[in-house]
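A protein chain is absent from this complex, but the other protein chains hold their places.
Per-chain residue numbering starts at 1, and chain names A, B and C are given in the order in which the chains are listed.
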């Protein structure tokens, strides 16, 4: 008999706590290198882009190449502001969680461009199916921070009536679909929404986000299959921040190919982009959205980024990766990079930046104060507990009327 | 607002009943054209093979090109015999189903090479995770027809104790894993089996089959993900016979790319092969098996073939496709093609062929007579009904002892 | 109309009245479904209203949830109830809780049709009755018709309902009111009064049971095929049973049930699903909770055994009129 020289391969990250962080396996191609195909290109002609890395901002902060979206000063400032506001908001919410004012929180630090640039590249009516790490969409769409905080606190003004864990926002008005605790489920739902939109020849498209870890769920495959078969107008984003709680991206299949390449097997055009490059994310999203809107179907976009902090307030990343890993991550910080670009272009200054930082901190503080006046998880006002029997069905069936009585509520 | 010029795209096959069948969209590249890479090739170097079509037998029945496995006369005759026996077996079982001797049957007509060539290319100890349409594996592994028939009849010698629908065989001894009614589930199980084998440095590998229609199930994605991550020694076959009951392959995503290309997004080497070319299927399976056995992990193989008959005895394909479609299918019949090759090579003759046909019909008839003597679904001997409470658990728990009593069995 | 025709008519009516209604599932388009329930609907209503779906139950339900969020009213077919499990997560974690988790901002007005139950030599993967799994899930409704008239009216009600509804169709009833006597020729629906089905729109409201036989000796709770089995058992034993066709399992018409059992003092619960933790457990628990002091005998459950559904022994597995009759006798004599 032949000898099986195979061993079970268990992927392991390059370094663990106590070791010197090393990201030398990541090759960073120069900005501007990747061609920008026509929006109506045949997907078969751009398969190579699934293994490329679309970048606009070079190391000096200059925008280079075909993908430069040529944004106005206003648009750039709007993007910078939304990213900074998201970061300030995250910082405060972690602080209040540590103070025991709510049960849980999740930051998007280092990944703000992923959500904010996409929000600005999409139309306001386009429907977003995010994960818990795209709060930047709400911020960029100018959704009131107070409303977001009310949800985090499960307080008396929480539109979700205290039912969802913090950060599981929902805003129909802002086109931000309800966050599910179950990873991946929103991805295929987005395709259904897009199919419905296409059936009505509606101008709105859908966009969905999934973490690289969660791409392993069946929903991911269902989404790509249905999107391909029915040519649904949807932008399918994969946020590869390289970590899924304690598991590095190799556990999701990242050792052998890019996540963008997953799309090729469905005949879907697939792009890979520097997720910390605001301009690149904007440009790529716009390209995909234009395709979708003009009837050319779905696009897969891998956003290569790095989860700069812990998975959530329940997580301690120093247990599984070197604390200084972030420092060697080669694609930098999206806020710093956009700031450098704007300063370089003469549109911004360190002073303006510092002032904006102060202003936003104040905005967040004021919102926090207001929201806390409506209650926090364990103190102050809250929604009547009897509401917990509402909305299970459109009309309350007899057994729930009875149970509400039994509960004395 | 931008106008969405997208419409919901609903794939439709080229022709429907009453229309002239047309397969002109299928391009058949010449045999021998596709290079045979070294078995230890880097998957990234052979991505193009996912869109190629590996063929060995040319129109004249001559084996050409790198992929010619150079099989011995014995091996060729064994393959021919197993394919013919499978076809004769199928024919009889449909007849007995029509006679009411069992409830259901599924043929593999026109696809015999898919199973038979693979069985001969694998080692006997390799573990197969088939669908209901790879009965050829059992036949090629010389598993007794009588045992298979006993299962189809749910008779007194049915090792599965009358529990499974016909054709849901299981043979641990022959390395043929239990057929599930639930499509796709075996695909990811095969990867688990292969992972276990790799963990033990066992020389045996796994092979799995799935229909192109069932690739849409989540299990398909799970299989490819786990196979890629842990580099499991498994051959992942996709049998693209172009139909899933009444749905053509476009409903599974076949309009935009090949099914083989699904593997690329996981970094798995992916080959596309003429599924009706016995030599090509053999060669490709062998290539993949060698890779797996030598520790190079999984391979995806799309076997391009055509379901020449109805889905099952419950199906009437004339309701959804032209009855004469099979006639225009360009890749012919696997038995006819191997026969032509053997005759051309001076290894076989029309007379030998006719004699073998008669012999195999007799073999099947004799097996049928024997099996029917052990009972058929509604007549003759059967296993005691009381056994239906066995094997739910290893030991019968009290509530089942009680229920068996209640059943009076 | 037989049951298939009634279901087809329900979908035809729904498609005609509401442009939001969208039907998809495996083989439901051009072919019209493996049981032909959607026959002709694609031709009549167009490709984008009625179409084939990939073999991906999880994807089908997810897409329905997404379409529902957009404003469509999707009606999907799971080809056999045995194949609903890949969609479990989308049903339980998503459709069922969408309204709740969004404070009413979104909901899932979807209907999931699926042929269910045994009796066609389908073995363990074409015979199951998984309703008890889904009746445990807050936010889902479950409907099971027993005849063509109800099938149409309930299906229209289910489609028009803004909550997710599982609509299980007893496939053994598609062609006739099968009463469990598998060795007798099947009577066609045409001889049954419930085959008189209006062509147009009507609803049978969800949540209302139907007393299909009034009686005083014992109350039989049944649904789907078992309604006919229970009627046969009552007739054959001569026991004056009150047979209640539940029609909707969730929400349940508890009032009709307790009113009857309080009067008869005896109760037999019948279903084809496996016994342990089946819907019959809930019925027995509820009846003893509400009618304890009226009960004169233990509530018996006549059900499928706690085994997979065996191909060759389906009539030993199926809770036919003989077993139901014996339970009736034991219960009235206790």
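Just so we're on the same page, a contact is a pair of C-beta atoms (placed from the backbone, for glycine too) under 8 Å apart; a residue touches a chain by one contact, two chains touch by 3 or more.
What you see is a predicted model; the values in this text were computed from it and never measured.
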Of B:159, B:358 or B:405, the one touching the omitted chain in the full complex: B:159
Options B:168, B:209, B:304 or B:374, residue touching the unrepresented chain: B:168
Residue in contact with the excluded chain [from A:89, A:168 or A:329]: A:168
Hidden-chain contact residue, picked from the options A:23, A:343 or A:388: A:388
Interface with the unshown chain - residue positions in chain A: 7-8, 10, 12, 16, 103-104, 154, 158, 161-166, 168, 180-184, 213-214, 216-219, 244-247, 251-253, 314, 319-320, 377, 382-383, 385, 388-389, 392, 399-400, 403, 407, 409
Absent-chain interface as seen on chain C, which is shown: 58, 82, 85-86, 88-89, 92-93, 97, 100-101, 124-125, 132-133, 135-139, 250, 273-274, 276-282, 284-285, 288-290, 292, 295, 297-301, 306-308
Touching residues (missing chain, whole complex) on chain B: 127, 129, 158-161, 163-164, 168, 170-172, 177-178, 180-182, 185, 188-197, 199, 206, 218-219, 221-223, 225-226, 229, 390-394, 397-399
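Keep this in mind: only the chains that are shown with their structure count from here on.
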Separation of chain A from chain C, taking each centre as the mean of its C-alpha atoms, in whole Å: 41
For chain B, residues contacting two or more additional chains: 7-8, 10, 216-219, 251-253
Multi-partner residues of chain C (each touching 2 or more other chains): 48, 53-54, 56, 58-59, 86
